[in-house]
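A single protein chain has been omitted from the complex, and every remaining protein chain is retained in its original position.
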Amino acid sequence: MAPSSEPGSGSWTVALRDRLGRTVPSGQLLPDRQPEYVRSWIYVFGVASLAAFVYVIASGLVLTLKGPTWWHQSSVGHFVNSTHLWSVELFFFFMVIHLWGKFFMAAWRGRRALTWVTGAVAFVGSIGAAFTGYLVQSNFDSQWISTQAKDGLNSAGIGSEFNVLNTGQMLLWHVMTLPLLVGLLVVLHIILVRRHGVVPPFDAIPPEAPTEALEPSAATETSPTSTENPAAESTMTAMPDSADPPPHAAESAGERP
Amino acid sequence: MTLASGLLFGRTHFLHWGVIQISLANFLVIVLMLVTFVLALVLPFPHGPEVVPEPAAEGGPSDGPE
Partner (left out) sequence: MNLSGRPDDTPDAHLFPTRPYDLVKEFVVALVVVGLLTLLLAAVLSSPDKKAISLSTWAKAAPTDVIATATAELAGTSGTAGYGPPYNHASPGQTLGPFALQRWAGVRIPIHSAIDLVIGPLKSLRGDKSLTAALKQWRKASLSKQHSWAGRYGSALAKAPNGNPAKVAKGDYGPVPVLTSRFLTLAKGGSLEGLLTTSSTFFGSDETKPLLLLADGSYLEAQARLDHLGGDQWGMMNETGNYPGQPWLWLYTFWYQVKPFSTSENADAWVWGLMALLTLGFVLVPFIPGVRSLPRHLGVHRLIWRRQHE
């Protein structure tokens, strides 16, 4: 394999590759270990939400195959519509419980503010996606919800740009624009979780923690963009092909099933 | 057709407490969410293998730059 260019060579490819490589600590994109404090059923609701989201998209994809009125005319179509409805209900069910858990853990600590923000915006975006879903059902619900919702949007001055009475427009927002946005936020959210790891308990102290990690210069709660946590930096930026391999790397490799 | 769709058609059921009006279905969903949340907090999570006191620093074998 060709060696990478020297740092500062000006290559955009190298710069992007290096930046992407630093996004998640080496081996943490799909780790086979997790912190021992992750030991509660509350932790399964994120993956449960993700699984439900997969079914929302899958059932939605099937619904697109035969057009927006298929489900009124076919019992198979109606069944697929039902799976779409219930996967959405499950998605919100699990996502809200996931949200409650993350709030009570103050999971934004340790420079995880953006993880919270992407999750919260994904939640709000999901509400928008569900709302447009109701609008494109082409039944009584769509008639009532659209004629009611128009008043709120018009009062905010956005009703003409986002015309809920225009079924064609709402259908495109529902099957393309909003799922893309929500999907993108979900991907970013998960990458951020992998980047920072699961938030430790309040006041937890890792064994043999380097003292640098607790220096006052570490990020404060008011400053999510402040300097890197030195401890995080030591794990996230040390390159695997450095002269001194990271401690325990060999042992942890041996632990793998 | 469905096995029991008749469960959810027909006369609707609503609960009223002062200004609050909520459908029975929504009420049950919210109650179920709260119960699930509490159970998730209190039910013991199955113990995995003994904890090996090794930090996850650098994770497993490198999957770094090519």
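As written, the chains take the letters A and B, and residue 1 is the first residue of each chain.
Quick note on the criterion: a contact is a pair of C-beta atoms (placed from the backbone, for glycine too) under 8 Å apart; a residue touches a chain by one contact, two chains touch by 3 or more.
Bear in mind that the values here come from a model prediction, so they are computed numbers and not experimental data.
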Remark   = Touch rule applied to chain A and the missing chain gives residues 25, 28, 30-40, 42, 44, 47-48, 50-52, 54-55, 59, 71-72, 78-79, 81-87, 89-90, 92, 94, 96, 101, 103-106, 108-113, 116-117, 120-121, 124, 127, 130, 137-144, 146-148, 151-161, 163, 165-169, 171, 196-202, 204-207, 209-210, 213-214, 216, 218-222, 224, 229, 231-232, 235, 252, 255-257
Key: Touch residues of chain B, complete complex, unshown partner   = 2-5, 7-10, 12-14, 19-26, 28-30, 41-42, 48-59
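By our rule, only the chains that are shown with their structure count from here on.
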Query = For chain A and chain B, what's the span in angstrom between their mean Cα positions?
reply = 17
Query = In their shared complex, at which residues does chain B touch chain A?
reply = 1-2, 29, 32-33, 36-37, 39-41, 43, 45, 47, 51-66
Message = Show me the residue ranges of chain A that touch chain B in the complex, using the header's touch definition.
response = 1, 4, 17-18, 21, 25-29, 31-36, 39-45, 75, 82, 89, 93, 96-97, 100-101, 197, 206-207, 234-235, 238-241, 246-249, 251-253, 255-256
